[in-house]
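Every protein chain but one is kept in place in this view of the complex.
For reference, chains read A, B and C in written order, and residue numbers begin at 1 within each chain.
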Amino acid sequence: VRDYYWAGVDAGRVWQLVTSHHEGGSPVGQPVDIEELEAAVHDKLEQRTFDYIAGGAGAERTVRANRAAFARRFLLPRVLVGVAERDLSTALLGTPLSMPVILAPTGAHGLVHPDGEVETVRGAAVASTLMAVSGGSTMSLEEIARAASPRPRLWHHLYFHPNRAVTEWLIERAQQAGYSALVVTADAPVLGRRDRDLRNNLAPLQLRIGNYDSLPPGVSEIGDSTSFVTNPGLTWTDVTWLRSRTTLPVVVKGILRPDDAVRAVDAGADAVWVSNHGGRQLDGAVATLDALPAVVAALDGRVPVIQDGGVRRGTDVLVALALGAAAVAVGRPQLWGLAMAGADGVQHVLRTLRDELSIAMALAGCRSIRDVDTSLIA
Amino acid sequence: VRDYYWAGVDAGRVWQLVTSHHEGGSPVGQPVDIEELEAAVHDKLEQRTFDYIAGGAGAERTVRANRAAFARRFLLPRVLVGVAERDLSTALLGTPLSMPVILAPTGAHGLVHPDGEVETVRGAAVASTLMAVSGGSTMSLEEIARAASPRPRLWHHLYFHPNRAVTEWLIERAQQAGYSALVVTADAPVLGRRDRDLRNNLAPLQLRIGNYDSLPPGVSEIGDSTSFVTNPGLTWTDVTWLRSRTTLPVVVKGILRPDDAVRAVDAGADAVWVSNHGGRQLDGAVATLDALPAVVAALDGRVPVIQDGGVRRGTDVLVALALGAAAVAVGRPQLWGLAMAGADGVQHVLRTLRDELSIAMALAGCRSIRDVDTSLIA
Amino acid sequence: VRDYYWAGVDAGRVWQLVTSHHEGGSPVGQPVDIEELEAAVHDKLEQRTFDYIAGGAGAERTVRANRAAFARRFLLPRVLVGVAERDLSTALLGTPLSMPVILAPTGAHGLVHPDGEVETVRGAAVASTLMAVSGGSTMSLEEIARAASPRPRLWHHLYFHPNRAVTEWLIERAQQAGYSALVVTADAPVLGRRDRDLRNNLAPLQLRIGNYDSLPPGVSEIGDSTSFVTNPGLTWTDVTWLRSRTTLPVVVKGILRPDDAVRAVDAGADAVWVSNHGGRQLDGAVATLDALPAVVAALDGRVPVIQDGGVRRGTDVLVALALGAAAVAVGRPQLWGLAMAGADGVQHVLRTLRDELSIAMALAGCRSIRDVDTSLIA
Partner (left out) sequence: VRDYYWAGVDAGRVWQLVTSHHEGGSPVGQPVDIEELEAAVHDKLEQRTFDYIAGGAGAERTVRANRAAFARRFLLPRVLVGVAERDLSTALLGTPLSMPVILAPTGAHGLVHPDGEVETVRGAAVASTLMAVSGGSTMSLEEIARAASPRPRLWHHLYFHPNRAVTEWLIERAQQAGYSALVVTADAPVLGRRDRDLRNNLAPLQLRIGNYDSLPPGVSEIGDSTSFVTNPGLTWTDVTWLRSRTTLPVVVKGILRPDDAVRAVDAGADAVWVSNHGGRQLDGAVATLDALPAVVAALDGRVPVIQDGGVRRGTDVLVALALGAAAVAVGRPQLWGLAMAGADGVQHVLRTLRDELSIAMALAGCRSIRDVDTSLIA
């Protein structure tokens, strides 16, 4: 008589992580994938905080559409090609990554963890992947960079302040701190109307915005918080200005139209990020996965394309790559991990995606990211 | 430490309105959009009154299809065009409007508010938009016009009485009172079979029909109430007759077929109104949003096209405009606002739609109504 | 102040009927359409009897598909054509009908009413439409014909007995009794596997089969009941034989394929009946409404086409006619009416469909059945 092992027993489980934070508790019933993690966090967070993260604009059609677009894609796996060794590594604008999954900029991590983005980046560092840090971070960009040392994989998500001096001050600080690219948000000229937050009657929250502990020289007042996250006057001219102002690569995030993608590259962008802000801005905006193929076709390889929105499983990563993304970014999942267990939680989210992607690549007959092509899509 | 404001805190909220009518109550949990307003009104109105407004013909397939048609459309927003200033204003048959949203003719406002259409038009006036007043209004057309002074934006929805003298008398009164267009209903030769009303065993209701307090000279009897809302004998010849009988613009409402749209203009219509009567007449009639593009194409710009049916959000307005509508009209939402808080409620419905449309335009890269084109539809 | 009548108050209501059978009861809450009637009958009948009627074969995919096919069709109504007078009458194989709705053959009416088909045909007679009587009727074909006097509108649904003498005896009797056509069932070579009946463990039922009270001359035994309803050996040759054996029109029922439709006419059929036996035979068979257009196209007007399956509303009738049916037949609805109130119930089902069809025709711009064309389908 020999042991028969139940299937999948060796694949990474979130419960191992969760257990270490609930000493003595039984691991049975703990989340095993990101969807279950979200449910577990739901039980832990205050409802309005959960809603702020999970919710989107209007009727949340785009939030749902982002997920539904993955549910509509089916795979045609290749078999018998030998997948004992798989290489998930890739690189983005010169930064080597352990896998084609990065952290999307999301604001105010202090909402769910006292050390905020400092914890988040520690999780990303262990997973050897990149964090695009929001300009609205609780911790300052320097603190975050220090936590990511000695090998920071960081991009700075730059909000254009109406006062250009403030913007230049931020660029300079990001460069100094070792950030390796600047991300421009194109889809937030104004804030989306988020029905859940209105319903929850969210009041202003006393939360540090880390990058404004001091003010730039010659600036005495930088206005209310709205200025930190939106700028209705932003145009392509600002992208061109930024391109001329820094030697760092510039990424334009929030593109859904092929013509805008071409415009971005013409304005100097080094990468295009297909995003609808996780459905938090224009409700009814097309699902990112549905927008991706036309953007990829229009760019024809001129610059890499990043996709975010709805990525929750390793097979989702595989699908996005097969449709032409160079990498995907996850937003809410990093916050679920952070809320559950700080840096360990973030790392665990990334490890779960990595485990799932590794298995998906093996089962789809891909030994490396280069093997992922459109013929995998049914 | 600085304040971090929750997203969307500045966007208009219905609860502010509702609060003012429920003194001392908490605004938390009050409706923030029109769908929630409807739910709140549901709790307030008698069920059969709610059903009379919310319901439609037969199995209510068309009621649902009108909404579902919006749920199927997704947007391709344009970015980085500079949207600090947005202009939502437009004009319809010479009437300037603050936005491309008007009030569709709906009967018997006295059902939900003692002052009926007089309150409704006050809300529309504050919002600087147009009300198409039903011929079956509880208040007389003159009372409604007086309430809209000094700058009435009113259309009269003309029912053709079997006795032409009655019809001419109504036309004359509308012209005298300052109504700026006449609307002919094409989709009500008979009343639709409304299962909810039959189920609720609705008995005749003692409710004033404002336009018949007196009778025209030489007419002693105008028949039962059915004559006020339907006319099975109506034909294109009557439209031609009306065109010759008045100098006011004539609008034909209830068009779903491209050939009928062309017929309407050939008969002298100055605008075509794509409508299925909110799904209250022919159950199974095509959704108006689905019918719209072919009508727009057939008319080829000869006259403006109005659409109603299923508009509940600012993004819905954007979609209808992108598909070729010059303006949209809302029916049931005005009654939910009226039922909840009279003129303030109507105004609030319009303000909510305006706020939502303004944000949607900003996020879609539209500085004015003229910027809304079909390329926005995915 | 004048009366304002609630919409639809004049349209026929089932509750008026039901009320007359529940004296003193309130009409409020009684069924107003056939779907509600079915729910009411559900409460009245023994579950297994209800299931026998309502159920279908296997997973009942075809039962649902028949209804779903109607739910997918939308109408493009024509307006302003003048519909004060509508003519719903038509004719089928020489039989004048008050409307293009007939009763499909359904067996064993004695299950839900002691007088069975005699009551059913009385309802059909009042409605001036045709009943196709099942060969498995509880009452004899002669009793049914007598109840339909003096102007019987009857077709006999002929099961081919393995012993041809029995079949000839039935043909002779139907001709003698005044039946005006013979219907051959093509879709019942064996009985479908009906999971609900198996689940309910239905035992043989002591129920009269009216046509076999006596036996034909020279026949002493006609076998078990299976012989009365199925015949696996039946082929097109038998249709040709029947064509040569009778002067009555021959209708082939149970056709779903265009090639079979042509084969039927080539074998001498005077009408083709598109049916999947209400989903009671081959589960997964295509919905009849989906099969109809190709059959109509293949026949190209050579013979009229009847459709059954899923017709529950007047708008369904309109859709089937627009797709090329000369008439539709209803199966289960007649049994719901019969179960609820005998002949009055059957009549009421037919009156409801007639009222609904009349309103639908008015709203779609059809003054007569001839005005119903494919341009009505969106």
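We adopt the following convention: contacts are C-beta pairs under 8 Å (C-beta built on N, C-alpha and C of every residue); 3 or more make two chains touch, one makes a residue touch a chain.
Remember, predicted model here, so these are calculated numbers, not experimental data.
Visitor: Please work out which displayed chains the absent chain touches and list them by label.
Guide: Every shown chain touched by the left-out chain: A, C.
Visitor: Among C:L93, C:V183 or C:V239, choose the residue that contacts the chain missing from this document, as touch is defined above.
Guide: C:V239
Visitor: Out of C:A291, C:L338 or C:L363, which is the one that touches the chain we can't see?
Guide: Per the contact definition at the top, the residue touching the missing chain is C:A291.
Visitor: At which residues does chain C meet the chain that is not included here?
Guide: Residues in contact with the chain left out: 52, 58-59, 61-62, 65, 108, 136, 186-187, 189-195, 197-209, 212, 224-226, 229, 232-236, 238-239, 252, 254-257, 260, 263, 280-287, 290-291.
Visitor: Considering the whole complex, not just the chains shown, which residues of chain A touch the missing one?
Guide: Touch with the absent chain occurs at residues 1-11, 13, 15, 27-29, 32-33, 35-36, 71, 73-84, 313-315, 318-319, 355-356, 359-360, 362-364, 375, 378.
By our rule, only the chains that are shown with their structure count from here on.
Visitor: Report the topology of the inter-chain touch graph, choosing from line, ring, star, complete and other.
Guide: Topology of touching chains reads as a line.
Visitor: Mind checking the rotation angle between the two copies, chain A and chain C? C-alpha superposition, nearest 5 degrees is fine.
Guide: About 180 degrees, rounded to the nearest 5.
Visitor: Counting only residues that touch at least 2 other chains, which ones in chain A make the list?
Guide: none
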